[in-house]
Structures are given as C-alpha cells and as structure tokens.
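Report on the following structure.
Note that this complex is displayed minus one protein chain, with the remaining chains in position.
Here the chain labels run A and B in written order, and each chain numbers its own residues starting at 1.
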Amino acid sequence: MTAKPMTLLVIVTEAVLEDILIDEITELGAHGYTIGDGRGRGTHGTRAGRWTQGGNIRIEVVGSTQLCARIVARLKEAYENNYGLLMYTAPIELQN
Amino acid sequence: MTAKPMTLLVIVTEAVLEDILIDEITELGAHGYTIGDGRGRGTHGTRAGRWTQGGNIRIEVVGSTQLCARIVARLKEAYENNYGLLMYTAPIELQN
Partner (left out) sequence: MTAKPMTLLVIVTEAVLEDILIDEITELGAHGYTIGDGRGRGTHGTRAGRWTQGGNIRIEVVGSTQLCARIVARLKEAYENNYGLLMYTAPIELQN
C-alpha cells in the first residue's frame, strides 16, 4: 500500500443545512465529500439537549489537517449557534 | 482548533435493537448518538456466519473512554449471545 496520511473530518448536523454546507466545504477547498442520512440526538450547538430528531446528515471529508481546520472554524462560526452540530477528526491513511 | 481527545464507539447490529439500544446508551450516560441504516454480513455474536441480511444499523457514540467501555460491557453482556453485534472504538478529536 502506498498510503498517504490525511485527516478525516466527520460533521453531524441537521439535514436542512446540506446544500449550504456543500457550498461552504467546496469553497474552502475540499475535493470531495460523502454524505449519508442519519437520525439521532445530540447536545452540541445552541439547541443543546433539544436536538432530538430525525433529519440529520453525516458528512465525511478527507483532506489535509489545514483544510479540516478551516472547515471546522468556518462551521463553528457560522452554524454552531443556531443548529445542532457535532464535528470530530481522526488521522487516516488515504489508500489511493 | 480547540480539539478535545475523545473516543468514538461504533456499534453495528440488527435494526430490531434500535429502540432498546437507544435506551441502554442513554441510561449509561451518552449525551448523543447518530444512527444510520446499513446492510451487510458479519460473524460476531452467536449468529456467527449466519448474520446475513439487510436490516442492520450503525450507531456512533462520541464520549469518554469510560463511557464507551460501559456501553461495550453492557451490550456484550446483554445482546452478544442472541444478536449480530460488532463494536469497535477509535480515538478521535472532538472539534466543538
């Protein structure tokens, strides 16, 4: 394997944000993303403790540490106060 | 980024367990979870080798190592003997 160390960023948020987040992520430099549907409950964002619904999405971005940091900073600034939003990163090895 | 080291717990199991596992996880102290639908095959649990079906779910919990250990211990004790069940953990950085 000719693996390349990269960062995985996972964003769990409300489905209503899907289109706008795709624009944000792409403008910040992401070359790709994968979105899946989910349901759940969370306590991040201003709706803490009340973020109980279906209609969530889970977005995965694989990129540089810098790209993931830019996305995290932008989404926190713009959406955390008004939407359920959970973000985490992990080191991965890109395999192709 | 003001990242906080946490543990990601992923649980892959049968969809019929969704409601009861939400109760278990919440009672054990999880503040949030994300559930997605899946399909697949697995060899964990007593149904080893015969766990071939759609109707799986994939649950993600982000929490402390201790919380994840409690959930793992409880689910193994209560469900592993009768249901397909795969659980894994990984260190992640919570970003908000």
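The criterion applied here is as follows: contacts are C-beta pairs under 8 Å (C-beta built on N, C-alpha and C of every residue); 3 or more make two chains touch, one makes a residue touch a chain.
These numbers were taken from a predicted model, which means no experiment stands behind them.
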item: For chain A, residues in touch with the removed chain; value: 1, 3, 6, 8, 26, 31-37, 60, 62, 90-96
item: Chain not shown, touching residues in chain B; value: 9-10, 12, 36-45, 51, 56, 58, 69, 72-73, 76, 80, 85-90
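Please note the rule applied: only the chains that are shown with their structure count from here on.
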item: Mean-CA-position distance for chain B and chain A (Å); value: 20
